[in-house]
Structure formats: C-alpha cells, structure tokens
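Can you keep this structure in mind? I'll have questions shortly.
== chain A ==
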Amino acid sequence: MRKLFLAVLIVAVGLLMALPAVAQDDGLTFGMILVGPQSDRGWSQAHYEGGQYVEANLPGSQMLVFESLNSADAPETTLLQVVTEMVDQGATLIITSSDAFEEDTDVVAEAFPDVTFINASGDNAFTGEAPANVGNTMGQVEWAKLIAGCAAGLTTETGSIGYLGPLINGETRRLAASAYLGARYCYENYKGGDPAALTFTVTWIGFWFNIPGVTLDPTAEVNTFFDNGADVVMSGIDTPEVMTVAGQRAERGESVYGVAYDYAAGCDVAPGVCLGVPYFNWGPAYLDIATRVNEGTYTPEWTWNGPDWSDMNNPDTSSVGFIAGDGLSEENAASLDEFIAMLATFAEEHPDADGLPTAFGLWEGPLALQDGTVLAAEGEFVKPIEADNPLTIWYLPQLLEGMVGASE
Partner candidate 1 sequence: MNEELLNILQTLVTSSSPLVIAALGETITERAGVVNLSLDGSITLAAAVGFIAAVGSGSTLIGILAAMLTGALVALIIVVADIELKQDQVAIGFVLTLLAASLAQFIGQSYTRVRGPELPFVSLTFLKDIPFLGPVFFTDHNPLVYVSFILVFATWWWMFRTRPGLALRAVGERPESAFARGTNVNRLRYIYTLVGGALVGLAGAAYSLSIKPGWTNPPAMRGDGWIALAIVIFGGWHPFRVVLGAYLFAGLRAISSAIQRSPDVQIPLVLINALPWLLMIGTLLLVSSGAIERLLRALPRSAQVWTRNILRSDPPAALGTRFEEH
Partner candidate 2 sequence: MEIELQHIHKRFGRVHANNDISMKLRGGRIIGVLGENGAGKSTLMKILSGYQPADSGAILIDGREVDYHGPQAAIAVGVGMLQQDPLDVPAFTVVENFLYGQPPAMTRREARAKLAQISREFGFELDPETPSARLSIGQRQQLEIVRLLALGVRTLILDEPTTGISAQQKTILFDALQALSREQGMTVLLVSHKLEDVIALCDEVVVLRAGRLVGDKMMPATKAELVQLMFGQEIAPQERSSGHIGDAVLELDSVTIQDRRVRVESLSMNVRAGEVIGLAGLDGSGQEALMRACVGLINVAGGRVRLNGRDLTRQSYRDRMHAGLAFSAAGRLEEGLVAGLTLTEHMALMDNSRAMIDWPAARQLSGKQIERYNVRGRAEDRIETLSGGNQQRWLMALLPEQPRVMILEQPTRGLDIDSARWVWQLLLDRRAHGTAIIFNSPDLDEIVTYSDRIIVFFAGRFHVIEDASTATVDALGHLIGGNFEEAAR
C-alpha cells in the first residue's frame, strides 16, 4: 500500500522535472545573503536596500536574495548550498552580509574561484586569511555611535544609560565603547554632569537578534534596564526591540528614550521617544564594488568607509550616518549639532591615509581597558587598526574602564 504512495510521488517528481528551467538575463547577477529577514528594520534590511541601490544604479544588474540564514530560521541550510544555488542562477558576485558568515565565506569561496565574494564587516582580506577572491567592506559607524552616545548623554536625567549589545566580539565592543565615549563627553561638557557618576551598563543578549532559547530576550532586557532606573537605552542589536519597549513605556507616561541602530528608518518604530539612529548606508560601497566586478576591474580588498562630513546623510556619498530623532529636545539638538561639527573638524584634521582611518574622535588618552590595561596615554590617540596589534579600536579586546558589563 505504501509502495503505491511512493510510486505516485515518483511519477509526480518525474513529470515536474520535465518542465523547462528559468531563463537567464544579461548583466551582473549578484547574490545577497542576509543573516536576518530582509525586512528586519535593522542590519539585514540596510544591506537589502544597499543591494536595491545597486540594482537601481547599475543597469542590467539583478539581485538574488537569501534571507534569514541562521541557525534558528534555517538550521538545515548551509552557506555552501545557498551559494551553489545562486551561482547556478548566474551570480558572479556574492555578498555575505554578516560576520557570522566570515569563516564560511572563505571556505566556500575556495570552491568557486571565479566568483567574487564580499564579506561585510569582516577583516580576513585585511589579515590575509581570505582566499584571493574574497573582499571585505565596512562602514566607520564608530563616528555615528559617538554621536548617538552624545545624544543619550545629553538626554539622561537619571545619569543611567543602558546599552543592549548583541554577542561579544571586537566589533561590538568598539561600538559600545564609542557610544560610551560620546555619552561621557556630552554628559560632562554640555550637561555639566560628573562623568564618574554616569552609569553606562552593557547587557549582551548573545546574538545579533532574538533567538528564543538561545539569546536572552531583548524585550525583557530592555524592560529590566528601565525598571532598574535607566532612562535612555541604546540599541546595539539588529532589531528594534529597544524602540518598541521605549515607545510602550512612554505611552504609560514614563519619560524614557531609546536610541536605534543599523537602519536609517530605525526611529519610525517609536518616533516620539527616539533620540536618533546611527546607521549604515551600504549602497555606495556596494555599487562601487558591483560596478568594478561587472567591468572585471575589482581586486578584492578591505575597505572601511567613513561618512561624508559635508552631508552625513547623503545616500549617494556617505557610508554611515546619523539621523536625530523627535525625542531630542531643541536645546540638546543644538548641542548635538555643535558636537557633530567638532567631530567633522577633527576628521578633517586627521584625514585617511592609504585608505585607512588614522584616528577617531574622542578615542584619545588617557583611556584604559576594564582590567586597567592602558590603551592610550594622555595626548595619544588609539590606533584605528594595525595588523597584529590587539590594542586598536578595530580589535578592541575589552570594554573601557568606566563601563559596566561583561567584556568576554
């Protein structure tokens, strides 16, 4: 009896296999592999829209998307399977848009030497671990995080700021630290507070977004921040739980605020309580790479792209930006503009050299790590990145002295 069922299935399989395959277009076909959903209002959506920017600006280009490649949504699927499918569909450029794919990208790239791979946020092309067909790109979102931190430091009345971090690594530590530096500076210099009295607490949930049973529950963690006296919570994760909860709290009459992350429209979730959003604008970098791949002139490289200080929020020129939110008071908005101008001046005084940033604002001594290790002495700047030097911003091994929270 069961045999019959099987026979039916086999016949069905045979019939369907006989159907013609889908035809191919000319022009560049590129794959975009996302760790979260393409509509996550965060990291993954920013990449997805970067890909759409390429489609709109590079004639004939076509994007293939695979969203939510992660152990919770697609535990049975590997990067190799996805790349194989994309290459079969004609992709010659594959963007793996998360550091979660860093290792796999290298391995898979060796199997497809004719395809160019871009691993966003990774550094294997810088360190030389990657095969010859893998490049990296990242935005200097540290600047935007400094600004976001400043907005939080200006706004907090309780002197307690929460930072909801994802998992712990160099990238997430340096971003949290940037936010802290901004907050401390503005709390002291514009608000007149005692920097030692500022509480800046980091809680790590364990991944870029909520995976029940794997990560801590971000909703609960944000509530805990507020319950314990914080009045501003900054998001460091890919999804907008911080804004959702802050919005709910405000509706109940509490005066609390949130800072979004990752995605230009991040404030939309709860505009009234949003102090602003530091975000990535992947379009220009991806268009540049795609154009060169299409022309056959791209050589894989590592890039770390800064903002366009003349207009941080220019979609065609700036790789990172900051959009102030409605929650920011007029007075604080003015101070924030002053702060941004100061950073712009600083950046002009310290121009990139050989395509690498030479210094970030506020990353200036005396600075120490949580365990007391001196990061920069008085008057020194912390180096943005140097091969084999762990005491740089890129590889930041711990949180900074003054921050509360686990470093590892």
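A word on the picks: all candidates are chains of the complex that A comes from, given by their letters.
The definition used in the following text is that contacts are C-beta pairs under 8 Å (C-beta built on N, C-alpha and C of every residue); 3 or more make two chains touch, one makes a residue touch a chain; residues count from 1.
These numbers come from a predicted model, not from an experiment.
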| item | value |
| --- | --- |
| Identity of the candidate that touches chain A (this complex; choices 1 or 2) | 1 |
| Interface residues, chain A side, partner candidate 1 - complex | 37, 39-41, 45, 68, 72-73, 168, 201, 203-204, 206, 209-217, 219-221, 223-224, 226-229, 239-240, 244, 248, 251-253, 268-269, 404, 406 |
